[in-house]
Structure formats: structure tokens, C-alpha cells
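Below is one structure. I have some questions about it.
Every protein chain except one is present and positioned as in the full complex.
On to subunit A.
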Amino acid sequence: MATGELNPNHYPAQRAAKAVQHYLNTLYGSPYRVIFLNRVHSGYAEDVADSGRKYKLEITVQDHISNKTEKCKAEVLFPGGEQQRPPQVQASLEELPTTDTKAEEEALFQKYKTNQGLLSEHLPDSHGHVDPDMEPFMHLGSAASSFIMLNESTENTLYNVAQVANVTQLKTENDQLKFDYYVLLHDMISQEIIHWKLLFTWSPQEGVKVLQMEKLPHSHHNETPQNNNN
């Protein structure tokens, strides 16, 4: 395993940096903010006795919606051991979380708080299109999926959201919008598409709170993620 100073363009630093992206989205992701890894500037890896492997990274991340970038120092500890456990990430952002999304988030929240029962699917569609009204729900799906992708990240994975297959809005609970999402995640290393169901809540104040995550066995035969009332 690569140890010491890492080539920032090579896969070890890139995979660890991807885990940082997922972590940052669990903190800051919203219907109007999605963070992406832009560049890795430097990386350093070392074995930590009895714990695993620790990466120190300097990266630049970018908000997909505002296009603003920010440099970030991060640490990622991939735990050792037989069973896969989530990495521990230390990272924070100062500028990107302050981009003014409050008004839009509040407007979205108010609209769907009472007008419940949103159903949507295939975000984006086969041709990469998303209805502008549905874009916030695609972004929300990325933010919520980041909890899964972070949990599943190892030194041998590289996760992205391939598609939000299905969005079902459930009854608003405790002043939080509540959703059931079916997402397709792509792991670059295995090239597999992994199906997950996510139950989570969101509000501008509380952000995304995941209630349940469930990996679905993919039968490799045709499966249709259905809307619940079909």
C-alpha cells in the first residue's frame, strides 16, 4: 500500500479524497448545495498501529451549484480489521457553507411542508436531463446518499451517485420534510451499480437526518423501482 508522500493524481489519494467529499456533504449538503472533489494537491499516508491507515490530504472542493471552490485540509482514517467499517474523517469548510441558500431552502421547505406527496423518478433521466423543479430533490438525494457512500468507503472504493431512481415524499414529521429515496450508486473500482433505499428527513435548520439505510440485493434481472402507490 502506498505510504509516505503520495502522488496526488494517483488513486490512493484520490480515493481517500472522495471519502472527504462524502463527509463534507453529510455536513453541508442540501437541496441547494452539493460539494464535489475538484482537485487533490497533496497527500500523505501512513499505517497507524492497531487502527488502520491514515491519510492527510490537501484538496480543493467545489460547490456544484454556486461553482465556488474552497481549499481544505483533511484527515481520513480507514480502519483496519476483517469487517469493513466506515472511515473517520476530519475536515471542515468555512466559505462554501456560507453561500446564501437560506431563502431558497426556506421556500422549498414551506412549499412541500403542506403540499406533501411529491413523487418523482429518474433524476437525471437517461439523457442527463432534470426538470428544473426537480433539481433540488436530485441534490437532496446526493446529500443523503453521501451518508451511505461515506459509510461504504474504503481504500478500494470510489463512489458516485449514478441516479436518483425514485423519490417519494412521506408525511411531514416533527416539522421536517420526510422522504423515501431509491438511489443507484456507482462504485468505479468494481464498476457495479448498487441499489439503496434511504429514509430521511430534511429541513433548512436541521439539514439531512438519515433514519434508515438499506442495501438492496440487485437481482441483475429487470427491476423497476416503483412509486409506492403504483
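As a working rule, contacts are C-beta pairs under 8 Å (C-beta built on N, C-alpha and C of every residue); 3 or more make two chains touch, one makes a residue touch a chain; residues count from 1.
Here is the rule we use: contacts and distances are computed from a predicted model.
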| item | value |
| --- | --- |
| Name under which UniProt lists the unshown chain, selected from "Peptidase M14 domain-containing protein", "creatine kinase", "Integrator complex subunit 14" or "Auxin-responsive protein" | "Peptidase M14 domain-containing protein" |
| Sole residue of A:A103, A:I193 or A:L211 that reaches the chain not shown, by the stated touch rule | A:I193 |
| Hidden partner chain, touching residue among A:L27, A:A162 or A:L199 | A:A162 |
| Touch with the omitted chain, as defined above, among A:E106, A:D125 or A:E206 | A:D125 |
| Contact set of subunit A toward the excluded chain (per top definition) | 7, 9-11, 36-37, 39, 64, 121-122, 124-129, 160-163, 165, 184, 186, 188-193, 220-224 |
